[in-house]
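Right, subunit A next:
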Amino acid sequence: MLAVLRCVMMRDLILAVRRLSDVLTTLFFFVIVVSLFPLGVGPEIEVLRMIAPGVVWVAAILASMLALGRLFENDYRDGTLEQLLLSPQPLSLLVLGKVMAHWAVTGVPLVLVAPLLGMQFGMSAQGIGVLLISLILGTPAISLIGAVGAALTLGVRGGGVLVSLLVLPLYIPVLIFGAGAVEASVSGLGAEAHLSLLGAILVLALCFAPWAAAAALRISLD
Partner candidate 1 sequence: MGDGSGGRAKMNWSDFFTMGGYGFYVWGSYGVTALLIIIEIIWVLQRRKALLNRLARMSRLSKG
Partner candidate 2 sequence: MAFAGINWFKYSSPASFYPVAGKMIPWVASVAVILAVIGLYFSFFVAPTDYQQGEAYRIMFIHVPAAWMSMFIYVVMAGYAAMGLIFNTRLSAMMASSLAPTGALFTFVALWTGALWGKPMWGAWWVWDARLTTELILLFLYIGFMSLEAAIDDPRRASRSSGLLAIVGVVNVPIIYFSVKWWNTLHQGASISFDKAPSMASTMLTAMLLMTFAFWMYTIAMVLYRVRCEILERERHSEWVMALVEERK
């Protein structure tokens, strides 16, 4: 079973590396959105420090949502997805492999760049540390939940806008606990409670999202 997972993941990773520009676009989108905020609200470092966790988190959610279109779209167009559906392996496992590869090429770069953006916003070292942990726990959950939306809108006209309408409301708990963890640790409350809830959301998403996304794929390709 692990071999199947690794096989799907490696395939998607190789494809992603061959089209590196897609990965970089998502990353630059994230950086640009975050950099726009100081220009919008003004350069006072106190204000920026206060809004930093929320801004970074919202931008991360938007960036990984933009990348959702690529999760199944190419495989759908060239017919690979139908082959995957016919394979004897459980579809939810294959979906999980694809989502993990997707996270590795969209989520991980965001996590790696986030400390730099945190410094731009004058965040403390401790705050940046918690931001990193919250992103590491939260972005996979976002990819998992997003996979359901991407599977539902597969091949639908206007799917890109539609997917945001479907998945953004479902991201709210991740946003609350992700940004909340940083705020809580900066204000001295301790981020443990937020981070464990974020972890719980990730576990729940790991259990249910691949299954729901697989069901959605079956419906979409029926």
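One rule holds in what follows: a contact is a pair of C-beta atoms (placed from the backbone, for glycine too) under 8 Å apart; a residue touches a chain by one contact, two chains touch by 3 or more; residues count from 1.
How were these candidates chosen? In short, all candidates are chains of the complex that A comes from, given by their letters.
These numbers come from a predicted model, not from an experiment.
Student: All of these sit in the same complex as subunit A, but only one touches it there. Which of 1 or 2 is it?
Tutor: Candidate in contact with subunit A: 2, the rest do not touch it.
Student: Touching candidate 2 in the complex: which residues of subunit A?
Tutor: Touching candidate 2 from subunit A are residues 148, 152-153, 156-159, 162, 165-166, 168-170, 172-173, 176-177, 180, 183-184, 189, 197, 201, 208, 212, 215-216, 219-220, 222.
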